[in-house]
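Just below is one structure, and these are the notes that go with it.
For chain A:
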Amino acid sequence: ADPKLAIVYDAGGKFDKSFNQSASEGAARFKKDTNISFLEAQASSDTQAEQVLRGLARKNMDLIASIGFAQTQAVQKVAKEFPKVRFVLIDGVAQGANVNSITFKEEEGSYLVGVAGVMASKSKKLGFIGGIDIPLIRTFACGYAQGAKATDKKAEVFQNMVGTTSAAWNDPAKGGELARSQFERGVDVVFAVAGGSGMGTLQTAKEKGKLSIGVDSNQNSLYPGSVLTSMVKRIDNAVYDSFMQMKNGTWKAGVLAKGLKEGGVDWALDEHNRKLITPEIEKKVLGVRKDIIDGKVKVIDYRTGNSCPV
Partner candidate 1 sequence: MHPAVEFRGISKQFGAVKANTDVSFSIAKGAIHGLVGENGAGKSTLMSILYGYYRADGGEILLDGQARNIHSSHEAIHLGIGMVHQHFMLVENMTVLDNVMLGAEGGFKLANKRAAVEAQLREICTRYRLDVDPLATIHDLSVGAQQRVEILKQIYRSANILILDEPTAVLTAQETESLFDILRLFKEQGKTIILITHKLQEILDITDTVTVMRGGRVVGAVETAQTSKEALANMMVGRPIENNLPRGAYNPGAPVLEVRDLQLTDDQGVVLLDKLNFTLRAGEIVAIAGVSGNGQSELMEILSGMRLPTSGQVDFQGKALPYAGRSDADGLPLEFRHLGIGHVPEDRLRDGVIKNFSVMHNTFFGYQDRVKNGWGLIDFKGVAERCAGLLKAFDVRPANPDLRIGLLSGGNQQKVVIAREVLASPKLMLVGQPTRGVDIGTIESIHTQLLALRDAGVAILLVSVELEEVRALADRILVMCGGSITGELKIDEFDTTRIGLLMGGMHKS
Partner candidate 2 sequence: MTFEDLHIGSILVSTVRNAPVLIFAAMAGLFAERSGVIDIGLEGKILASAFVSAAVAFATQNPWYGVAAGVAVSVALATLQGYVSITQKGNQLVAGIAINIAMSGLTFVVAQFFFQQGGRTPDLGQARLFDVVLPGSAAIVDVPFVGWLYTKLIGGHSVLVYLAFALVPLVHWVLYHTRFGLRLRACGENPHAADAAGVSVEWTRYKAMLIAGVLCSFSGAYLAIVQSGFFLRDMSAGAGYLALTAMVFGNWRPLYTFFGCLMFGFFGAVQIQIEGVDLPVVGRIPGSLIQMVPYVVTVIVLAGLMAKSVAPKAIGVPFVKSR
């Protein structure tokens, strides 16, 4: 019989233009390829996450995909109560014999776009705009800065966060304002990791004739000619693969950290940014990419020591 599958988004919702959306695209692709459908739910608070997961588990789901680190504790708890149900946690690590935790090496992808960014920059001043000041966002920023500085010693990185409440993910005006202010300080390439607020950043970059870097999904097409590249986080693949493994009976519990090598993160090069990426940049980025995959270049993960070397 077909496996019974479910996916639970976090507070951002499945249309967040960010990781939830990416996950839903993966699930949709699975459905298209296999004709196996799945249930969808959204949990707006930590209490609800538990409620949803438990509700789904009671329906004897085979696999529940939980999107976002906010569900970590809920998954851990419910997985213990329902040993027969299997869980995939995206972006967080939960213990349990029936849990597969998938995290991403955001620092590696960010490193790549940092390299591309600094090469495309004339002023060698790069901008970074995060949503809230939390370790995950700092990991992006830290990888980005490492890439930039390793490529050009003169590189400077300006960082700003949008805010401190969840409103910070939905404040495009502030996202745009931060970009403007960075541009006025000489920045000409800006990397936005701020959910909906990042849309404001990309938009402003386009308006001011500067370059921007998208995040999570491939955002190159939003403003062709202005979005230099995107740091894609293949949550869609992670979800798709998990569902597929479930169908094929190859699913395994454990902890997976997906980097460049595992196809978890990458930079995006397509027809929308083809003109912006000079052969020189492309060559350099591809070289660095290979070095990271080969282990010749080590990118430091902010989260391991809660500090950034650059």
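We take it that a residue touches a chain if its C-beta (ideal position, glycine included) is under 8 Å from a C-beta of that chain, and two chains touch if they have at least 3 such contacts; residues count from 1.
The candidates came about this way: all candidates are chains of the complex that A comes from, given by their letters.
What you see is a predicted model, and the numbers here were worked out from it, not measured in a lab.
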Quick check: counting C-beta contacts as defined, which of 1 or 2 touches chain A in this complex? 2
For the chain A and candidate 2 complex, residues of the former touching the latter: 13-17, 21, 132-133, 158-161, 163-164, 167, 170-174, 176-178, 180-181, 184-185, 196, 199-200, 203, 222
